[in-house]
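Notes to accompany the following structure.
Coming up: chain A.
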Amino acid sequence: MPVIPQGARPVLDEADISRALTRIAHEILERAKGAEDVMLLGIPTRGTFLADRLAARIADVEGTTVPVGSLDVTMYRDDLRLKPARALERTEIPDEGVDGRLIVLVDDVLYSGRTIRAALDALNDLGRPRAVQLAVLVDRGHRELPIRADYVGKNLPTSQRESVKVRLREHDGVEHDAVYLGIESETAI
Partner candidate 1 sequence: MSTTYLIKNASILGGDPRDLLLRDGIIAEAGALGPVAGTVVIDAGGLIALPGLVDLHTHLREPGREDAETVDTGTRAAALGGFTAVHAMANTDPVADTAGVVEQVWRLGREAGHCDVFPVGAVTVGLKGERLAELGAMADSAARVRVFSDDGKCVSDANLMRRALEYVKAFDGVVAQHAQEPRLTEGAQMNEGELSGLLGLAGWPAVAEEAIIARDILLAAHTKSRLHVCHVSTAGSVELIRWAKSKGHPVTAEVTPHHLILTEDLVKSYDPIYKVNPPLRSATDVAALREGLADGTIDAVATDHAPHPQEDKDCEWAAAAMGMLGLETALSVVQQTMVDSGLMTWADVADRMSVRPAAIGQVDDRHGRPLAIGEPANVVLVDPRAKRTVDRTGLASLSQNTPYQAMELPGAVVATFLRGTATVLDGKLA
Partner candidate 2 sequence: MKRHLLSTADLSRDDAVLILDTAEEIARLAARPIKKLPTLRGRTVVNLFFEDSTRTRTSFEVAAKRLSADVINFSAKGSSVSKGESLKDTALTLEAMGADAVVVRHSASGAAYRLATAGWSSSHVVNAGDGTHEHPTQALLDAFTMRRHLGGFEERRVTVVGDVLHSRVARSNVHLLATLGARVTLVAPPTLLPVGVESWPCDVSYDLDAAIPGSDAIMMLRVQRERMNGGFFPTEREYSRRYGLDAQRMAKLPDKAIVLHPGPMVRGMEISAAVADSDRSVIVEQVANGVSVRMAVLYLLLSGSESAIGSEEGHSQHQNTEPKGAVA
């Protein structure tokens, strides 16, 4: 199992990630003034698990469950032609729908911003939210589009030669969550 990238060093451990998510959950509630019309949409694959975790924390704090779903952006990507055709991920929009809601997009790493651009387009085809915000576990810089995150777990200055790998228990078969920084040699996240 490709658990830990070769030669990569951990920059966030499980406790760091847990704290970051708890903080983001609080920040979301604070800025939204409650959980009432919030909907979390994770961007597959790891964004989906992070969205679930955020929802659980919001439930702990606020006692209410916010709707959580997933939003696959593959069909909206601008780099489709640059890579071999790939499998689609699940899009699961909660029954409430996105119209008039505060949508918080959740992803693991914010890099060029192109995934989020695709997500905004995908969201646009689903309806008209009241507002859209972005929560990411790691912001590693090097934006190629005018996009910024509203909630950031950790700002991680990187070089473009480096890669950032997030490993989550639910998805990656690891015992502990972690974020690694390594040299770009394997497939980018």
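How these were chosen: all candidates are chains of the complex that A comes from, given by their letters.
Odds and ends about this structure:
Keep this in mind: a contact is a pair of C-beta atoms (placed from the backbone, for glycine too) under 8 Å apart; a residue touches a chain by one contact, two chains touch by 3 or more; residues count from 1.
Quick caveat, the model's predicted, so the values are computed rather than measured.
What touches chain A in this complex, out of the candidates 1 or 2, is 2. Residue ranges on chain A touching candidate 2, taken from their complex, read 72, 75-76, 80-91, 121, 125-127.
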